[in-house]
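Apart from one protein chain that is not included, each protein chain of the complex appears where it belongs.
And then subunit A:
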Amino acid sequence: MSAVWATARAAVRRRKLQTFVIGLVALFCTATVVVSLALLDAMSAPFDRAFAQQRGPHAVAAYDPAKVTDAQLTAARDGVAAVAGPFAQATVEGTGTDGPMFQGPLALTGRADPGGEVDRLDLWRGRWVSAPGEIVLAAIPEDETSFRLGPMSEVRTVTADGVPLTVVGWAYSVSATADGWVTPEQAVALKPSAVQMLYRFTGDVSTREAVQQRLTGVATGLPGGALLAAQPYHVVKEEAAETAGVYLPFLGTFGILGLLVAVIIVGNVVSGAVISGFRHIGVLKSLGFTPRQVVAVYLTMVTVPASAGAVLGTALGVAGANPLLNETFQGMGYGQDTGVQPWVWVAGLLGVPALVLLAALLPALRAHRLSAAAAISAGSAPRRGRGLRVQRALGGTRLPRSVSLGLGLPFARPGRTALTLASLLLGVTTVTFTAGLTDSLLEVSRIDAEAGGDVGVRPERFEGPNRDRTSSTRTDQEVEALLRSTPGAAKVGASRGRTVPALGQSEPVHVNFIRGDTAAMGYQKQLLEGRWLDGADEVVASAELLNKRGLKVGDTLTLEIAEVRTTVTIVGETVQGLPGPGAGLFASWRDLGEGDPFEFYYQVELAEGADLEGYMAAVRAADPGLTVWDNSDTTDVAVVVTGFSTVLAVLLAMVAALGVLNTVALNVQDRRRDLGMLKSIGMTPRQVIAMLITSMAALGVIGGLIGIPFGMAAHRLVVPLAAEAAKVTFPDYVMEIWDPVTLLLMVVSGVLIAIVGALLPARSAARLSIARVLHNE
């Protein structure tokens, strides 16, 4: 073994370029893999981790207090590993006055403490309830700034069935066991309709059916009909997985591209090493290296730099992924624990070296088979002939000689040229795909941002004791005028939302009567079908509403608006509705008389460059009775995906450039003698560089031309997949982002990758001393 190691170590040390290229390819590929895997893991695993951390219940069960006593429930522990409860659970009507949150039906649970054996809540703000009249509300954790600026900070009291409850804290349960928690005494006072039990079971809980069986086991000792409802944890888990579904198509694409590039380049690098090492192999064999030992030498030669690259690449990937992950996923409630997981480290450290080994195996086996006699003679007499005809044809053209020689080079080694072309092609595919993705997402978030406006405003009614603010006394006209006259406003839209009965529909429909610039704030532009409304008998519906109700453009609805029957026609479908109780219709403004101030909602789009904080402060100062919030943030998905894809695309483009670098280095190595000869007859260093760069730039153009359609196809395939997972419909123009200039830029990107890769070895070839070359031949 020592002879093998001595030979391989010497090769690693002395073949600096080869070692460097393999190491760097491994480094970038590993970094790509680690970043992708870390993101994938962050998207899917945190639920499991948070669930384990909070000791989430396998089943959330609601029992009928009329049929079963707390003592009976406590005693029924068949197959139960741990239990929380019994907790009295009341379903109340929230009619708070502090903004739109926590309105409508709320499930409140009486719980003395947030810890316990099951469903350990993350009490992320304030304190736990200690007396009746207090409530802790359920919400995903937010950091101090987002909390202060968001609508949650406005919620100080929740009125539950007319009983005012003071908000003393905020807590989060991954299992969503309640909308809010009160003391057990308070829960009893709210006339609870159910008793909640939270179970963790022993034995199999992998499927819904298995959990159902465990529940049946528990219920056997209880009076019949006591169990009202039960929800296995799979329901929340699947909801969490939906978010991951948005990212999977993107990451899958990058993962596949990354792996392909890695295999192609490593294969090219290693087979290049073997081919240019024919004489080396012959010598080893003539000395008495067995075929196995020769393979071992070659595998060691590539594995050493690949492993070093993998270690650095893992570190780089983790360093790059961590801040992105922390920044992004805190908002999803798993913020406590989103670091890169050990298995990702392991995959990075072992995966790429394993891949390199696999890619090296094929050419190494060729070295295994190579006859020693042939290898030695191949080394001393380089093969010629191939590409000669092309070279002669090019020589007849009027191109400068260095350019025509350069164009002929790729034909001398068709296999190597094909692999280089493939890596350039994949590089351009990646760049094209990423450019398309970024453009589409920017378009989506522009629509989103436009539609939401920059600032949301709602009048409040502040009542009762210990209120520090007074209700607004302005009419809706006056509020709109105020918003328009506050400096910085570009567009102001007003709307009044009402849920009204619709004839023939089982559920009432929410209608937003709009005025001012609302339509012009993106909703009209986002039409998927039909046209915008024009007149009192026309409405536009959001895609979500149409999907839910099975309606389509052209249908009519008979609504009862302010006790008057009105028939309206749906004339258009738009991407999204106004914020609020979702999925609403847009209708033109009409006088509905007096109403709840919450019905009114205003959104403001600021002029380019206007100061958002300043505008919000000015409005708050002018009328403290208005709640004002920042609505300008772009969607998380867009930020994450564009950020990650840019990083990954840059990494992959660099890997492709390295592939080119390797090819040029190998070509120079093979053609040392020709280069020496060309220089000896008067080719200048500049011409040598021109020749070698031309050879690769030509491939860059071809790779670009073929890679672009691939990238466009990937874009066309992947973006809709993600949209489907996100359950949104995009207008067509989101996909139509290609224009001749962008496409030209993509071709240029291919040429650029080729030139960047070729530059370094071309320069060192230009500096090659003729004397040295001739001395060694």
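Keep in mind that, in the parts below, a residue touches a chain if its C-beta (ideal position, glycine included) is under 8 Å from a C-beta of that chain, and two chains touch if they have at least 3 such contacts; residues count from 1.
Note that contacts and distances are computed from a predicted model.
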Query raised in the report: Hey, which one's the missing chain according to UniProt: "Menaquinol-cytochrome c reductase cytochrome b/c subunit", "Phenylacetate-CoA oxygenase subunit PaaC", "Putative ABC transport system ATP-binding protein" or "U32 family peptidase"?
Result: "Putative ABC transport system ATP-binding protein"
Query raised in the report: Which residue, A:Thr74, A:Gln212 or A:Ser371, contacts the hidden chain when the whole complex is considered?
Result: A:Ser371
Requested in this report: Would you indicate which residue among A:Val163, A:Val283 or A:Val500 is in contact with the undisplayed chain?
Outcome: A:Val283
Query raised in the report: Of the listed residues A:Pro291, A:Pro624, A:Pro685 or A:Pro720, which contacts the missing chain in the full complex?
Result: A:Pro291
Query raised in the report: List the subunit A residues touching the unshown chain?
Result: 2-3, 6-7, 10-11, 13-15, 279-280, 282-293, 371-374, 376-377, 379-380, 772, 775-776
